[in-house]
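FYI, not all chains are in this one, though none of them got moved.
Order of writing sets the chain letters: A, B, C and D. Residues in each chain are counted from 1.
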Amino acid sequence: MNKIAVFPGSFDPFTLGHKNLMQRALPIFDRIIIMVGYNSSKNSFFDLDTRMSWIKKIFKDNPKVEITKYDGITVNFCKESGARYILRGIRNATDLGYEKTIAQTNKMLNSEIETIFLLTPPEYTNVSSLIVRDILIHGGDASCFMPKEISSQELKAGRNLF
Amino acid sequence: MNKIAVFPGSFDPFTLGHKNLMQRALPIFDRIIIMVGYNSSKNSFFDLDTRMSWIKKIFKDNPKVEITKYDGITVNFCKESGARYILRGIRNATDLGYEKTIAQTNKMLNSEIETIFLLTPPEYTNVSSLIVRDILIHGGDASCFMPKEISSQELKAGRNLF
Amino acid sequence: MNKIAVFPGSFDPFTLGHKNLMQRALPIFDRIIIMVGYNSSKNSFFDLDTRMSWIKKIFKDNPKVEITKYDGITVNFCKESGARYILRGIRNATDLGYEKTIAQTNKMLNSEIETIFLLTPPEYTNVSSLIVRDILIHGGDASCFMPKEISSQELKAGRNLF
Amino acid sequence: MNKIAVFPGSFDPFTLGHKNLMQRALPIFDRIIIMVGYNSSKNSFFDLDTRMSWIKKIFKDNPKVEITKYDGITVNFCKESGARYILRGIRNATDLGYEKTIAQTNKMLNSEIETIFLLTPPEYTNVSSLIVRDILIHGGDASCFMPKEISSQELKAGRNLF
């Protein structure tokens, strides 16, 4: 039986921290589906197409990775895709509190889905999409938080699209 | 002397977690006033009348429970109602940080009011108004987080009122 | 029906923080039993008689307060004493983690007992029996952490008894 | 390639929480080795043989589970056993702090070993070996925290062996 995991997030944008998590999780599973969540009534910093194209670029050579968008309940998506696992990273106690709530809710909605956690390594604990956006808003260069596949130019231009 | 407690919140909506807290706190006090806070300049997910009517339905057979709305400082409301206690639930460390700030502020504004805490039992720690709203936004069914007095239909329709 | 609470602890020694908690909790209950826990196979810093005599001195004029010793499961003691409530203070997130575990265990052992929490006011968050003992070990004066009924001399002499 | 995980602990004793973790983790791996850590210079509550025999009893019908004892550095044991993963549960923020330290240390000692975390479900967050021991010390019945394979009698007798 194939071991499939879903890695859900808004990835606004997908950072070095997300990439590190994927690289460490890939050996555990047969396939990982990166589920780019969006909320049609809520604005994102980078638009959905930009976010997805960047992730595709990063994993273009890895056949075990699939990228898809979804605007719904994560456990429903898991069921539709045959995934039994959800993959998540934990940086700190604040993350833990949030993840506990989500994992417990998912269990109530579908008890067959298991959430697997990896801890963020210390050198990435401050890497977050929020920090990237904050640096860009203040005119700084956030490329040190991004996978090398996304250039500093692309990062700045990405936002200008909307 | 009557022991009166105020249970303040926005209750947007009142969940199974709030109901559990009330049931465990009722034996301690002679009367509990559920104070539905609102902020005229801020939108709620469910409108004030809907929120209040649901709470009234849940406690309609309990003469010790009173429901009222208020848009002001909680300790002022306590003084006006003759309540000496504020009732609050704590789920986790994030709640604790928040509640410490509020309780300490209330003590500075009126040192006679005491805040009493109950811990949320583990099976309800993920139940929150925020999760209910989030599931509804994504088109899911959140009735498993709600008191049985509020049907799945009412929950969905409630929001449509505005 | 009488509202009886048990305030369990090792009270090694009973500090200003414990006294503050009692004073704030007394209006809520008809009677509070201070249950001085001991473990016959474990050494305490102050012996059991000293600990109990100090607490008796502090509350000698308050007929609502009872002091007793117990070496067993707290919920069993509650049942024997007709107490339905356990009283506890919370200072910080570490306390919360500990108290959640204890309260959940008590619920599993006897679901009728409810634990009521008060938050320690900020000026007492560093007051603990551990700090008192630590200062005494290093030859300092810890009387500023103790109820005024216990003199600096008694505090130092108390330990010398064993 | 076989996916082998090591589940290290002192398991003094192995509780319902540990069993739940194993059951949820088994589908992810091809084999899980329960490594019962011991420290020859430190006393345990239950002796090593008792602890191991209980775990063997619990998993006697599961060929994917192996039980072994070890008194050394966990990552060294992983290397010797061909295991690339360490399995751990997280109950709360205190656990997280501890696990972060251990995982980061393991990474420094051997960067190829990955630690996989599952969150303890809410109904088991208060289940711990420490609580079991504490209840036994106070003469209570802790069998509600133990896998059904270990009877209340065995639990009490286990300790009497030494």
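Assume contacts are C-beta pairs under 8 Å (C-beta built on N, C-alpha and C of every residue); 3 or more make two chains touch, one makes a residue touch a chain.
Keep in mind the model is a prediction, meaning the values are calculated, not measured.
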item: Size of the entire homomeric complex in copies, 4 being in place; value: 6
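The rule we apply is simple: only the chains that are shown with their structure count from here on.
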item: Interface sides of subunit A and subunit B: same vs different residues, half threshold; value: different
item: Distance between the centres, which are taken as Cα means, of subunit C and subunit A, whole angstrom; value: 48
item: For subunit B, residues contacting two or more additional chains; value: 92-93, 122, 125-126
item: Overall pattern in which the protein chains touch one another (line/ring/star/complete/other); value: other
item: Every chain pair in contact, whichever chains are involved; value: A-B, A-D, B-C, B-D, C-D
item: Complex contact set, residues of subunit D against subunit C; value: 92-94, 125-126, 128, 131, 135, 137-140, 144
item: Footprint of subunit B on subunit A - complex, ascending; value: 39, 41, 71-73, 76, 93-94, 97, 100-102, 104-105, 108-109
item: Residues of subunit D that touch subunit B when the two form their complex; value: 93, 122-123, 125-126
